[in-house]
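This is the structure I have questions about; it appears just below.
Note that one protein chain is taken out, while the other chains of the complex remain in position.
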Amino acid sequence: MTAVLEVSALSKHFGGITAVDGVSFDVQEGEILGIIGPNGSGKSTLFNCVLGQLTPNEGEVRVDGQTITGMRPCDINRLGVSRTFQLLQVFPQLSVRDNLILAGQEHQGSMYSRLIGAADAGLSDAAGQMIDFFRLTHLADERAGMLSYGQQKLLDAAMAFMAGPRLVLLDEPAGGVNLTMLGHLRERLQTYHAERKATFVVIEHQMEFVMALCTRVLVLAEGRLIAEGAPQDIRRDPVVIEAYLGH
Amino acid sequence: MNRLGAIIVGAAALFVLALPLFLKPYGIYLGSMWAVLSIAAMGLNLTLGYAGQVSLAQGAFVGIGAYTTALLMHAGVPYPIAFVAAGLVCFSVGWVLGYPALRVQHHYLAFVTLAFTALVFLVMRNEEWLTGGTYGLSGIPRPVLFGWSTNGAVSFYYFSLGVLIALAAGTWWMLRSPWGRAFVALRENPIRALSLGLDTRRYTLMAFAIGSSIGGLSGAVYAPLVQYIEPLSFALALSLNLLLMVIVGGSGYFFGPFVGALVAVLLPEWLRVIQSYYLLLYAVLVMVMMAFCPDGILGLLHRALKTMIFKRNPPQPALQPERTSR
Partner (left out) sequence: MATLIQLVVSGLATGAIYALMAVGFTLLWQTSQTINFAQGEFVMVPAFFILEAMYLGAPFWLAILIGIALSLLLLGLVFKFVIVDPMLKHGVLPLVISTIALSLFMKEMVKNFYSSQAQPFPSLAPPIDLHAFGAVISTQSLTVLAVAIGAVVALHILLHKTRLGRAMQATAQNPTLAQILGIPVRRMVLYTFLINAVLCAVASTLISPIYLAKFINGEPLGIAAFLAAIIGGFNQVRGAILGGFILGVLDNLSAAYLSSTYRGAFPLLILIAVIMWRPQGLLGRVEERTV
């Protein structure tokens, strides 16, 4: 069966620095794959190469067998791959509802239909459902810039899910989020995953989050893949411990 | 738009409609000029304020629109058709110009439009057989629409006002649609927008092409207003002036161009004593504004009003309480 995501021999250099060095892995449908590694190990660069933000120097990326290397992020997104961001997240001037409508509106119709069609592109209900799913209903018409950090993280995830993607890449979803919110976020991700049979790839630093959420874990260090396996095994792997402590 | 905004706009609209009652013909002429400049600035606001691209060619598009209209009218084409033609020509040229320039990430459009403006000026000046060269085109008639002549100062004022309102309404409607949402996203966080499937290049190009065509329509009203056009009117100075108008008024605000155009029309009148220094002061004003309130006059007003009418929201729970039925 074709994997949802296949990365082969991906490499990315910036001048003299090699950020990602010949990384290859597959993601099967329904998996929640975690990618961990010390700071500077190339995780975010890897994501950016997969998602079209950067063009890799070598290697290939395929989604459902289709090569997407070098495609623009908007085209990759329309194939059913979405992401959340570590830093840049929501559109502060738009309401929560509008943020979600925006996330969905580019996936249907054409430029023309968007010009002359309904102002909400027919997505008010779908946006409302997503808002309820993440329990942000009381904030639906607030400007996204007014939300707390944790609430914005939830909105970020909601936007990534809005168009019903096949594959979601989450870049440090737990970063800076308090414990209560974290539990809620993880539970929502698991529920979404179970209900929609989506496939996730998660970059994360917080071990507890990774152990609780992921089915399989990859470890990156200095741009190279150094270990792969079930979360419990990775935790005890001496190579991994060395990579973290050795820095 | 909140209630206070609606009241202000309503009052301004009444003022604008009643203008001819208390102004002499020259004042009414300035009113028409304000309408013309507002249209051009509104188009530029789409490109600059909503799509975030610097265009230094809006003046050239006004010129192309003006010359297209004048030439077609001289050839006997009825005004409404000439009007539409001006818009279509500028839309197409804008599209062709913007398509390659916007593929690159730097502010390449600024340079392309700069070169384009210089090029258009050269063509206008040299191709005497078409444009009359440096002598320009004179005797441009005021249009007669459905039996109504716009020849007088007052009637032409209402005509230009009518065009302004129609185009403003069209622009407002476009910004209310999903396109408007896309433009906000494009301006606030283009990387995030791309990752959500928003084709930033396509939207930016549309904003530029539409903005340019509105510039052309402004020219279509300008030509019969002044009744004599020549290349110098549409050189880089006009594009710079329009750019400064949009900035001073407040780029990205819907009514910004109207305010900016007002400043541009009134400033030389107020500074008539020091006429030659008006551009200098304008430039200083813009530099100071960029340092302290890059959002222009409307941005300043917006912030002032927000601090005055600040309402505290009651403390919200972080998450909606769980419904027991789940």
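Each chain carries a letter (A and B) given by its place in the written order, and its residues are counted from 1.
The rule is simple: a residue touches a chain if its C-beta (ideal position, glycine included) is under 8 Å from a C-beta of that chain, and two chains touch if they have at least 3 such contacts.
Just so it is clear, the model here is predicted, and its values are computed rather than measured.
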Residue in contact with the excluded chain [from B:18, B:115 or B:266]: B:115
Touching the absent chain when the full complex is considered, from B:24, B:107 or B:202: B:107
Chain not shown: contacting residue from B:153, B:184, B:198 or B:244: B:244
Contact partner of the left-out chain, one of B:10, B:170 or B:294: B:294
Residues in subunit B touching the chain absent from view: 52, 54, 56, 97, 100-101, 103-108, 110-112, 114-116, 118-119, 122, 125-126, 191, 236, 240, 243-244, 247, 276-277, 279-280, 282-284, 286-287, 290-291, 294
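The working rule: only the chains that are shown with their structure count from here on.
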Subunit A-subunit B separation of Cα centroids, rounded to whole Å: 40
Partner subunit B, residues of subunit A touching it in the complex: 51, 53, 72-74, 77-78, 82-83, 85, 88-94, 98, 101-103, 105-107, 111, 114-117, 119-121, 132, 135-139, 142, 146, 148, 150-151, 159, 163, 180-181, 184
Interfacial residue positions of subunit B with respect to subunit A in the complex: 174, 176-179, 181-182, 184-185, 188-189, 191-200, 202, 206, 313, 316-320, 322
